[in-house]
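What follows is a single structure, written as structure tokens, with notes after it.
In this view, the complex is presented without one of its protein chains, the others remaining in place.
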Amino acid sequence: MSAPASHFRFVSSDRRVREDRRFVVGKGRFAADIVMPGTRHVSLLTSPYPAARIVGIDKSAALALPGVHYVLDGRELAAATAPLVAGLDTPNVPRRPLAVDVARYAGEWVAAVVADTRALAEDAAELVTVDYEPLPFVLDGEEAYAPGSPRVHEAHGSNVLLDRTFVWGEVEKDFAESRHRLAFKVRWGRSSTVPIETFGVLASWDPWREILDVFASIQMPRFPDQVALALKLPGSAVRVHNDVDVGGSYGVKRGIKHAVLASFLSRRLGFPIRLMEDRLENMRGGDAHGPERNFDVEVAFDDAGVIRAMKMRALDNVGAYAGRSPFQLGKPISAIVGPYRIQSVQYQAIAVTSNKTTQEAVRAFGQSPTNFAIERAIEEVAWHRGLDRLEVRRRNLIKAEQFPYLIPSGTTYDSGDYDAVIDKVLAQADYTGLKAERDRLRGEGLLAGIGIAACLEPSGANSTFELLLNPKNETTTYTESCRITVDVSGAVTANIHTVSAGQGHETLVGTVVGEVLGIDPDRIRVVRPDTLSSLPSQSPVGSRMAIMLGGAAFHAAQKLKARLVAIGAHDLGIPEERASYENGNVSDRAAPQNKRSFMELVTIAHRYFHRLPPGTEPNLAFSHVIQVPMGGKLPTPDGRVQIYPCFSFEFHLLLISIDPDLGKPEIRRYVIGHDCGTVINPKIVRGMTMGGIAHGIGAALFEEFAYNPEGQLVAQSFMDYLLPSAHEVPEVEIVHHVTPSPHTVFGQKGSGESGYLGAPAAITSAINDAIRPLGIAVNSVPIKLAQLGDMIAAARGKP
Amino acid sequence: MPMRVELNVNGASHAVEVEPRMSLLDCLRERLFLNGAHAGCEHGVCGACTVLIDGAPMRSCLMFAVQADGYAITTIEGLSPGPGELSPVQDAFCETHGMQCGYCTPAMILAAHALLAGNPAPTRAEIVEAISGNICRCTGYAQIVEAIALAAERMRGVNRPEGADASAQAGQA
Partner (left out) sequence: MKPAAFEYARPASLEEACALLAQSDDARIIAGGQTLVPLMAMRLARPRLLIDIARIGALAFIRREGDMVAIGATTRQCLLERDPIIRSDLPLLAKVMPFIGHAPTRARGTVGGSLANADPAAEIALVAVTLGASLSYRDGDATAEIAAGDFFIGPMMTALPATACLTAARFPIWREARIGTGFHEVNARQSDFAFAAAAAQLALDADGICRRAAIGVGAVTMVPLRLAAVADALLGTRCEAAQVRDAVTSALAGIEPMADLHASAAYRRRAAVSLAVRAITDAYEAARDANAC
């Protein structure tokens, strides 16, 4: 059900984000802030080689140091624990917190040292000597895919974790019947969202209560049960505390190996264990890298540049192990044609292992690289046909009257009006003036270009892409939950069952519950019980919480409201249909002076059993577990299924100039149009878009986990992995549009990935528009300015 | 060998015994339980560890506690006028939602305080420069810059005793 738009009382109003109060005074509760007496600290010993057999580990010197308690190696840990859960059906690619007999990437954790302080643990880690036998290694994804390359996991027989081709529609026929075709390659370089807080976990095993308490900087579905599985504990023995503030995650804080390691050590040693990654451990061995993807794309199109069919081969180099990262090839199936009416698609998804750091889920779970490739296709078509790039997009876009729109891979896009968003952006930017400004800059001797990107943000999250890539997995449930109570004093409390990393979930839920109940959101307390006291949550992934947590809170609040109405009607002696609810009070529609106030209703519920409707439970507590809209079905045999339910849209328009001698791009103007349906909190949504654009600028221009030929990560610290500062992020103008979703309670869609989904494509588009007159184009991100300078110089015939 | 050092933090004097290698950041957090300064990189790039040393923002991960005596150190905990109250800068950050996860926020607010103490009417470029040594991964900086501009505007509209920067350097006379 949806509530009608436009007359919300609290939804869409410009309210403060309540979480901010604790952060501005430094009273956030981050993983490193949580103190338990007797805590010992872990430091990791890491592999210096990209591939090596671990022949022997000598712990004696380390253990002799005062204050050092233990040195744990991979064999001991593996003997006592189960491998970490993998998403694909790859039993011969086990993943464990510490390397077992073989180290598979430089930086992999080989041993864990426990000491009284972190500094002592680091001292001791230096004294552990490991005897390594270097092995052949492979770094490049295509090389890893080719037969005969060194195998990262011998028992698996190859480096191929996944190689599946989907054919949706009559691809060959569409190609044969099209006037034109072209093929190109683009590459998405390895970067990640790199939060400022590293991953940290405090684990404490209570052997008398037989409960493991875990406090972690986590963003992960199924975290408690995967910890339990690895430790061979019953699920009810693991208590994850959700009232931890996470210092940014944007996907990557899966921390499962960290948590299993720390938890095992606590159980083994009998005291609380803190594992707080330092930045070097995080960059090299935290397993939080993002996609590294080669795209081979072929499109078939007509004279007008309308694309009829597409073939896409996506090969991702996931690193030495795989948790969920190969699924980042699957989620984009949810929007495999972007915002365009492409009729048929062939999609080959390949995930390979190599001797690089393991990847983890990164913001949008593979959609941003895929959007990058799709937008490149549109632009190549436009250039090929000598057509305007904006016009070609217009010709290909799904039109407003075509929604809901079924795409070849089986997902239906819920709603959208892409042309309207584009019109707004062009008006805001004064597109004609922008083009004139580009030409003026060119006249001054600069290279200048306009960048365009039209991209979708699938939101709401559903893990059905797992079923496409691992048929043994039949999970179709993907839920979120909320529980609302009203105590005897009338205080309303909402329980949410996840950890947050700044997305404003407390504010979201307060707003939604306040909207339904008609009471001030600031009166609604929002708390996070631990996981033993919680209902299910899949955590804030896939841009889902506005939809799912909002939905769960909405329905729980509706149940509460229904009870209040029932109590009120009964006490007033009227049928329920005659009862009118307003702001917590219930009155008789026929005689409004007859009413019961909120406090009276609450008191009846808690204290006046004699006035309750017969058969009614005393107390006021209602929960709702919401299944993802449009979800719950298995894929068809040819791999069609609805994946995400809701689709937000963004349109980027920017102007870039490049000094031809220095190759340094400068963003002169940046306008983005954003449609995420009904906006529940404008401040939160705006922040997400701005932050996403900053991430996108980083991925496009600055950030790369670069490896040298010896397999060493050369961008190991913030000296070489360059994060955009306030100087590097321009002022961005956002124009909003609202096309509500028919699937959600207020028409809201997700916005947690906005900006990041299109900025790399848009920036690349701008740079290419600037350098195309020289006959060159960039085909990969990040675009390093010195390399751009070299390209430009070569094209101009200058050394 | 541990050394004794006396630190003046938020107007109060604290004597601590620390190893020379303990950073000022770790000392503030672990010995004085002032958790508002955060470790982000421990090599002086991200700025999440920022504190004010005699009113100037510096990276507390790049100082050893044994070097930090004799200065007036201000942390985020020293900025609130009282329990449950926010300084104008802190309130402005709440008004514009100049944060998301909150991890870089104390550092940003301290940098803002220092900027506005010396420059009550900063341009956007000056605000950007003042926070350019602090990395944020959540916000893209827009709402942070707006918070600082809003704070400046509000503070300019308030009567202030001549020569006093009372809230900017808590603990000073």
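Letters are used for the chains, namely A and B, taken in the order the chains are written, and counting of residues starts over at 1 for each.
Everything below uses one rule, namely that a contact is a pair of C-beta atoms (placed from the backbone, for glycine too) under 8 Å apart; a residue touches a chain by one contact, two chains touch by 3 or more.
Keep in mind that this is a model prediction, so the values were computed, not measured.
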Among A:35, A:176 or A:662, which one is in touch with the chain left out? A:662
Give the residue, chosen from A:170, A:278 or A:487, that touches the chain omitted from the document. A:278
Sort through A:122, A:298 or A:522 and give me the one touching the missing partner chain. A:122
Listed in rising order, the chain B residues that touch the chain left out are 1, 3, 19-21, 23, 26, 42-44, 47, 50, 53, 56-59, 61-64, 66-67, 70, 111, 129-130, 132-133
Just checking the interface: what residues of chain A touch the absent partner chain? 118-119, 122-123, 126, 278-280, 659, 661-664, 701-702, 706, 714-715, 717, 719-720, 722, 724-725, 727-728, 784-787, 789-790, 793, 798-799
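What we mean here is this: only the chains that are shown with their structure count from here on.
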Whole-Å separation of chain centres (CA-atom averages), chain A against chain B: 31
Tell me, which parts of chain B touch chain A in their complex? 19, 21-22, 29, 34-43, 45-46, 48, 75-77, 79-80, 86, 90-91, 93-106, 109, 124, 128-129, 131-145
Residue ranges of chain A in contact with chain B within the complex: 16-17, 19-28, 30, 32-33, 119, 193-198, 245-250, 276, 278-279, 501-504, 683-684, 686-695, 717-719, 723-727, 729, 731-732, 755
